[in-house]
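Structure below; questions to follow.
In this view, the complex is presented without one of its protein chains, the others remaining in place.
Presenting subunit A:
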Amino acid sequence: LRSQIAIRDAQAHILSSDPTSLVFGEDVAFGGVFRSTMGLAETYGRERVFNTPLCEQGIVGFGIGLADMGHTAIAEIQFGDYIFPAFDQIVNEAAKYNYRSGGQFGVGKLTIRAPCMGVGHGALYHSQSVEQFFMGVPGLKVVVPRSPIQAKGLLAGAVRDDNPVVFLEPKMLYRSSVEEVPLDDFTLPLSDAEVVVGGKDLTLISWGAPLYACVEALDILKNPPKSIEKHFPASVRDASVEVIDLRTILPWDRETVVQSVAKTGRCVVVHEAPVTAGVGAEIAAEVQKNCFLKLEAPVMRVGGWDTPFPHVGELFYKPEAVRIADALVKSLTF
């Protein structure tokens, strides 16, 4: 099953089991520009799955109002790049609703879905990773899945969580990432990072689409192509790298990360967003604070460059496998 279908199915489960639930956003009624709401309007009715006017601050504000009244609101922002008009509603309103009202009012039933990350040719406004802008917002949860199973389980978890959640879906994976997904309704826990590959020499942390580049990087490290093998000394090729999918950006699973780095002594963080003030900065700060005596090398960050996301040249902008492999070598040979 593809990610977009898994996401559609998660929403179908919610719509079936929760009569107050609603799905809305720009162009969701005909199935969505990424087909992730396909068939929902026909099955559950236009009153529950509907198009809104083209206005992101309105979509999120509207969702807050629904959630405030106890209804389950699944709002779609067509691209993460266009979530900024709703930044005020998310940061000043949704995230603070419970705190400022002394718990009298809350918008825990609000989930904001938005496609994110590079897609090959999306340029400045169809490629951005926006999770770091929400990481400093107490009261909010931010989730990024990496695959169809993760997308389905984490979306169900996000919708059922009693806090507002920004759910960012790597659009590169909508059709390309395919796996068997349980047809049943299931939930994956938020704020739990997942160790997807165990290892003892280095901790490699990422989330969303770049996780696939991380896995490719491990292959390069083990079997570097002839043309570049001189950059991979024999001593690093057998390195045992622990790969962690962070999954939830806020509140993030420091325990799993710190435990892993305390064990390996080395840490590389990979994300598509620009490096400066990216999520990697927060992770690096916590790792050095908690693992200072265990660290064998500086914490490294591989990310997009500190530029807008370019149209041509995406290959050289994004953290590609070889760039990640290079960082692994630098860390392992430090």
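Note that in this section contacts are C-beta pairs under 8 Å (C-beta built on N, C-alpha and C of every residue); 3 or more make two chains touch, one makes a residue touch a chain; residues count from 1.
Methods note: contacts and distances are computed from a predicted model.
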Hey, which one's the missing chain according to UniProt: "Origin recognition complex subunit 4", "Ribonuclease H2 subunit B", "Mediator of RNA polymerase II transcription subunit 6" or "2-oxoisovalerate dehydrogenase subunit alpha"? "2-oxoisovalerate dehydrogenase subunit alpha"
Which listed residue, A:83, A:119 or A:268, touches the chain dropped from view? A:119
Extract the touching residues of subunit A with respect to the undisplayed chain. 8-9, 12-13, 16-17, 20, 22, 29-31, 38-39, 42-43, 47, 50, 52-53, 55, 57-71, 73, 85, 88-89, 92-93, 96-106, 108, 119-120, 138-139, 141, 146-147, 149-150, 153, 161-163, 172-173, 175-179, 181-189, 191, 194, 196-197, 211-212, 215, 243, 245, 251, 254-255, 258, 290
